[in-house]
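Here the complex is missing a single protein chain, while all its other protein chains stay put.
Chain nomenclature is as follows: A, B and C, assigned in order of appearance, with residue numbering initiated at 1 for each chain independently.
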Amino acid sequence: MSSFLAVPGMALEQQTMRFHNPINPFTLTAATPSVVRTMDRFDALIQDLVIANRILAREEVVDAYGHVSVRHPDNPNRFLIARSLAPELVGPEDIVELDLEGQPVRDESPSLYLERFIHAAIFAARPDVMAVVHAHAEDTLPFGIAQQTKLRPVIHSGSFIGTEVPVWDIADKFGDTNLLVTNMAQASDLAKCLGGNTVALMRGHGFAAAAGSLIEVVRLSVYLPRNARALIRARQLGGEITYLSRGEIDARNRGYSSYSVETWRAWEYWANRAGCGHLLTRPADHTAKDASRDR
Amino acid sequence: MSSFLAVPGMALEQQTMRFHNPINPFTLTAATPSVVRTMDRFDALIQDLVIANRILAREEVVDAYGHVSVRHPDNPNRFLIARSLAPELVGPEDIVELDLEGQPVRDESPSLYLERFIHAAIFAARPDVMAVVHAHAEDTLPFGIAQQTKLRPVIHSGSFIGTEVPVWDIADKFGDTNLLVTNMAQASDLAKCLGGNTVALMRGHGFAAAAGSLIEVVRLSVYLPRNARALIRARQLGGEITYLSRGEIDARNRGYSSYSVETWRAWEYWANRAGCGHLLTRPADHTAKDASRDR
Amino acid sequence: MSSFLAVPGMALEQQTMRFHNPINPFTLTAATPSVVRTMDRFDALIQDLVIANRILAREEVVDAYGHVSVRHPDNPNRFLIARSLAPELVGPEDIVELDLEGQPVRDESPSLYLERFIHAAIFAARPDVMAVVHAHAEDTLPFGIAQQTKLRPVIHSGSFIGTEVPVWDIADKFGDTNLLVTNMAQASDLAKCLGGNTVALMRGHGFAAAAGSLIEVVRLSVYLPRNARALIRARQLGGEITYLSRGEIDARNRGYSSYSVETWRAWEYWANRAGCGHLLTRPADHTAKDASRDR
Partner (left out) sequence: MSSFLAVPGMALEQQTMRFHNPINPFTLTAATPSVVRTMDRFDALIQDLVIANRILAREEVVDAYGHVSVRHPDNPNRFLIARSLAPELVGPEDIVELDLEGQPVRDESPSLYLERFIHAAIFAARPDVMAVVHAHAEDTLPFGIAQQTKLRPVIHSGSFIGTEVPVWDIADKFGDTNLLVTNMAQASDLAKCLGGNTVALMRGHGFAAAAGSLIEVVRLSVYLPRNARALIRARQLGGEITYLSRGEIDARNRGYSSYSVETWRAWEYWANRAGCGHLLTRPADHTAKDASRDR
């Protein structure tokens, strides 16, 4: 168990108590210079990765399958992700560190996600990306199967999927497979299809999403199926569909900030819904709410 | 924190205990003369605003985003709304007082909702309106995107959306924006589109609803998506749709009262579902049920 | 409070304890001769009516609105129903006794359901009916609005809606109303439309269901929306629909018994789901399960 990043024998509650020095984890980027309080900052990031896992489970973006990762704050050539475990069950002690080939950094590793290469390849191809989600969210699936209708933003919260959502079909290059992305060649091909976009659909399988922070990639992943449902139902109503214009998508991206009050509001809400409001680290400029306390 | 309306250091439970003199908060209007017991009456209204926030969250009208407000009982030029916080997490201590330009009345204000101007503009334009909701309820979205099919009442509980639900498109007047209503000019344009109706859809974004009391605007907001779903599915079945007639809509409006046993029944039910049955103030003519007690 | 049927000051738990002599309440009919243990038998029926209320709430057949009633076991000219209260919140102390004009039998009555006449008229018109439900279950609504597609059984659990589900439109005879059935004239017209069937849809409003026992009317009401959904989706798939044949519907009715192990299994399951497994009275021939005990 020495390969785990957190103190194994320590209960989650106790670990939470250590976050006595609240630093906004969303300010972390690969370029942030290492400081004296590195350990605290790193622990806060692990904590956020746990929250991200549980939010994605609660919001039904993932079930037993699907995963979320974050680039290592001090080493851009590494990323953090859970061992092979349903996201709903992930705790700090389940986080492992992998390199950009998807290989574990330490020797004694537990079982790993078969598809960890998706994360490795996207982090390798996109220096701007700090966090990655791969999931099978049900309502995104139809757009990978019936490729005539393009998935495009129709609601403001769906704007972050951008002007184009490419569909990657593993069969195009790799023929008949089990559809899983189980090596770097497949993952790199997916990353190439993703290009500079934020989401790529994977035919008959799910999607890969990439963003500049954990909170952004979680938000993107939660609203992606909602945008999909709104579009499916709008098509059922018939007539012309009004998509978000390129100008609107750009305006939303310009106005978006991982640091803003509005962004934090959703993170805080989802964390509480997922039963881990008590794990929230409290940025200095907010009065975070842990709903389990005052009810 | 001195700008908050409730005693900050006081837990919700304790605050509840102060409602020893149950006055039906639904009788409050801007015209009600100020009386000796103003403080109690005011506290009861704050309490109801908290309940409204939690009901809208529980019934999935809002998520981290969306908000509900009520006009100030003693000053029609002010309204009460939560600080920037997910409605699910709102308590009495989170309520702030704003003027009809959307500006905070007190100096030391916490972060505010970006779109508070929606409320300000509707309260300014419509003296008859005592409560406003803005939300993104998922099943209302298709009708803003595929504008060929008008959203109209098809079920009796949907009658309160009225004979016409206008669709406001921010792009018509303001071009490419981030779709949020972030100033009075935009909000006034939305209020103008709303006109004398109870609901306006906002293209690619959500809706704004206005009513004569908190309980009415909550009921309107909960049944709006239900009416939308019934209409979407009726259209899937094909053939002619039977909408409510204008006469039926009028008959329902005539028979409706915020004070009635029937109206209270839903408020009480939703409050219990939202886990805040214990916050209900008990009108003299009812035997309110707090389900958490007798189970 | 003297008009209530149960001991008002007595908690639900305590009242449950009185059911020490378990008699299967499903064997009760209006024709059952009164026996020495009448009180126990009657209490068990009240208990079952409470369970029925909570099941219908849990299974989303009703919300704050909608109600269930049972004919009085000793007087076929009376029926039992809750006072004006959301079914989710109903306890034994909330049950009142009404006559077949929908009027309360005792003087000091609490507020009553506006639409209690639906029950009165159906009990009056149909001596074979022992229990009635009126509700607005969402997925039944489209079939009242888009009347081109008839609601008919397509799944075996939907067989009890019978070969024909008439649609009653209050406007046909009563013009522009608030769509509620608020007097005996309207209710009798609805009962006439129902005829010898088990379910009538009410345009833009909901449905009325009638059956030979509480358990049957609950089962009918829970599977009605499921049958509706299966039919809506089958139509989306296109092509010819295979409905249950008249022979199949008859075969299922012949084989059905309120007393059977199979019927009890669902009642027990739903009661546990609704959090009131502990209220189940235990028929002699069963080993009832209260899930709250062995978990």
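As a working rule, a residue touches a chain if its C-beta (ideal position, glycine included) is under 8 Å from a C-beta of that chain, and two chains touch if they have at least 3 such contacts.
Only a predicted model underlies this, so the values are computations on that prediction, with no experimental measurement involved.
**Q** Please identify which of the visible chains the hidden chain touches across the whole complex.
**A** A, C
**Q** For a quick check of understanding: of A:Asp139, A:Glu164 or A:Glu262, which residue touches the chain that isn't displayed?
**A** Result: among the candidates, A:Asp139 touches the missing chain.
**Q** Which chain A residues would touch the chain omitted from the figure, given the whole complex?
**A** 11-12, 63-65, 84-86, 88-89, 91, 110-111, 114, 136, 138-139, 141-149, 169, 171, 175-180, 203-205, 232, 235-236, 275
**Q** Using the document's contact rule, name the residues of chain C that touch the chain not shown here.
**A** 154-157, 159, 226, 229-231, 233-242, 244-245, 247-248, 250-252, 254-255, 261-262, 265-266, 268-270, 272-273, 286-287, 289, 291, 294-295
The rule is short, and it goes like this: only the chains that are shown with their structure count from here on.
**Q** What topology does the chain touch graph have (line, ring, star, complete, other)?
**A** Topology of the interface graph: linear, an open chain of contacts.
**Q** Would you kindly tell me how far, in whole Å, the mean C-alpha position of chain B lies from that of chain A?
**A** 33
**Q** Between chain A and chain C, tell me the centre distance in angstrom, where each centre is the average of that chain's C-alpha atoms.
**A** Distance between chain centres: 47 Å.
**Q** Which positions in chain C are in touch with at least two other chains?
**A** As it turns out, chain C has no residue touching two or more other chains.
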